[in-house]
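Every protein chain of the complex appears in place save one, which is left out.
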Amino acid sequence: MNSLPAENTPTLAERAPRGSGVVELASVTKMYPGGEVAVRELDLVVPEGEFFALLGPSGSGKTSTLRMIAGFERPTVGRISLANIDVTERPPYKRDVSTVFQNYALFPHMNVRENVAYPLKMRGVSKKSIAARVREELEQVSMTGYEKRLPHQLSGGQRQRIALARALIARPKVLLLDEPLGALDLKLRESMLLVLKRLQREVGITFIYVTHDQGEALAMSDRLAVMNKGSVEQVGTPTEIYERPATSFAAGFVGKTNLFHCTLQSPRLARAEAILMQLDADVRAERFTASIRPNTIVVGEQSRTLENRYSGSVVDVLFLGHEREIIVEVNGRRLNAFAPGPGTGKQDVIGIGDQIEIGWHPSAAVIVEETGTWET
Amino acid sequence: MSSEAIMLHRRRGTRSILARFSRISVAILGGVLVCSVYLFLYAPPIVTAIFSFNSNDIQTLPFAHWTFRWYTALLNDPQMQSAIYYSLEAGLTAVAVGAVFGVAFALLIHRLRFAGRNVVQALLAAPLVTPGMVLGISLLVVFRSLGILPGFLTVVVGHASFITPLITFIVLQRLRTTDPTLEHASMDCGAGRIRTFWHVTLPGIRLALLFACLLGFTLSMDEIAVTYFLAGVQGTLPVYVWGLIRFGFSPEVNAAFSLIGGGLLLLILGTTAVVLVATRESRQSMHVQQQREQEGAAPASLEGGAAAS
Partner (left out) sequence: MGNIGADMMEAGIPTAADSLWTRLRHVGRRTAAVLPMLAWVILLVLIPNLFLLFYSLWQNNIGTVAHVWNVENYRTLYGSQVFQILIRRTFLIAVVSAGIATLVAYPVAYIVVRKFGRFKTTAAILILVPLWFGYLMRVFAWRIILGQQGVLNSFLNSIGLTHGPSGAFLYNTPSVIMTLTYVIIPYVFLSTYAALDRVPRYLYEASSDSGASAWATFRHVVWPLTRPGVVVGFAIGFALAFGDYITPALVGGLSGTMLGSIVLQAFGTADDWPLGAAIGMTIIATGLLFLALMALFTRLEAPIE
């Protein structure tokens, strides 16, 4: 938990050298006819067998990237390779990649069995083998018995499982999922998350999962890439990204954070507006942005032992069940922090307008590259 | 390279050449097809327009010389003029009838659930899909039995019988896609049924109604199959021109066609332009919303997701 500047953290590219990933994008840029640049000089290596997420808000280029991997769009510049084979010029039906579409894209005139069998039919597999494989695949997604149903007779969650079965049946090298859980309600989404995770482990192939929901990405992926305005800002495991965000955007988009625009007072002392804070390592830059997660801020008496301690007034309290999120104003600056417990005990009660003490350890501050935040 | 590798490489090479060749030739064939269809569709009217300037009496090439003679003769021909006026009168009357009944029927179908609604709808639409001749003679025999002679009334009835369902279904389609809660909100604000219709419902269908009326009017002006059987001594424009073609010929006909064709075309283009301009704002905001959905915001429903792609 140190606050080394992000430049020193080895990137994924360094850890997984070119040629070892099952999907590789090299300097890929995608520009649309109107001049809009969806993806900007993207370099990405996705290792084999991983559940890999592309996380970003609308317009970050994640969907364009996915479509280029699938082959529905061609990169304006750059190359795409699958298992070390250059597939940039290849149409979708010549790539060993399958897609689960956002709206499932089941063929409305075919029943479940025909939909799932379709990829095998296209590859000329014998009817007998097809029948066996379809049965296997339906069992894997728990949809046995639905063979004769038509798509419009299925619920959203059922359609999605059929879409999954169809995508997996031809055993592609990579499975692409385009925000597949967006149309489902919360409880269904939560159970599908577990289903997908289990499936990926069972089948063992690489899943590339596009989403704007950071909770999903953190919960499901082995590794994820945070995208913003056409570029990848950080690639790492969920823990890495959460605890050591590389950029201000990543810090703010994945989980909540407090961002401070600091000026250096001395190698270990920074000032952000009216707040002075100590850092736990020497910093060279004159100006920098620091990210402090709300869960690293200590609220109450325990903060008195910390180097960085302040007193402020409570502006708002949000009851979250197992804890409370509070917004505190310190020296004119508002911060988010968490107070443990539901605050039912007399001592725990925090009310609006109260004066409280908060603080954090110098190691809580993470220096990030300034790339704006997702609201700007 | 081993011989195997060379074989593989060459086969892959020829396959891709063959593939590219067939792709290009298909593309060329497709292009030729589309171009020739467009040419095919537009050639005859253009030929007619060209011939309207021919000074020859007979429809042949080559031209003796170019002339406006037929246009001037046309515009001075009293029979032609009365035919045009008659067509206009009949057309406007039929459209007026069609508009009143069409809107009423559309509202009824949209609002009221009654037994046999589908049957009535299908029957209402029958004149639209019936061959003109059948429509004409079926109405004619009724009029004959009632002792009504072919004339203005019969023509208007004949036209109204297909213009009304046309207007009904276009307006009905529009009613089905408007937000029903608007009327609810209007009543919530204190407006009664009639006021709600006037201030909320009508403006919503105004554009569709206008378009349907103009469409009906152009159909009426062009109508010959039904009208021939229902017209009396004075004929509509198409009936008059038909007579000219069949029973004597005058090159005025080409000029007449060119004028009619040009006029109708302008009418329909003008209407479309008006409609497009009037709806530009709402289309622009819809476009922006669609763009946002496409960029990956989670669709609110399955339909929303399907629409966004």
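We just call them A and B in the order they show up, numbering each chain from 1.
Operating definition for what follows: contacts are C-beta pairs under 8 Å (C-beta built on N, C-alpha and C of every residue); 3 or more make two chains touch, one makes a residue touch a chain.
As the structure is a computational prediction, the values presented were derived from the model and not from experiment.
Visitor: Wait, the hidden chain, what does it touch out of the ones we have here?
Guide: Answer for the hidden chain's contacts among shown chains: A, B.
Visitor: I'm checking contacts with the chain that's been left out. Which of B:I84, B:A99, B:L124 or B:A231 qualifies?
Guide: Checking the options B:I84, B:A99, B:L124 or B:A231, the one contacting the hidden chain is B:L124.
Visitor: Of A:N103, A:Q158 or A:Q234, which residue touches the hidden chain?
Guide: A:N103
Visitor: Which listed residue (B:V142, B:C189, B:L202 or B:A278) would be found touching the missing chain in the intact complex?
Guide: Considering all chains, including the one not shown, the answer is B:V142.
Visitor: List the residues of chain A that touch the chain left out of this view.
Guide: 70-72, 91-93, 97-99, 101, 103, 105-109, 118-119, 121-123, 150, 152, 166-167, 170
Visitor: Take the complete complex as the reference. Which residues in chain B touch the chain that isn't displayed?
Guide: Listed in rising order, the touching residues are 30, 33-34, 37-38, 40-45, 47-48, 51, 58-62, 101, 104-105, 108-114, 120, 123-124, 126-127, 129-135, 137-142, 144-145, 157, 161, 164, 176-177, 179-181, 183-184, 187, 218, 222, 224-225, 229, 238, 241-242, 245-246, 253-254, 257, 260-261, 264-265, 268, 302-303, 306, 309.
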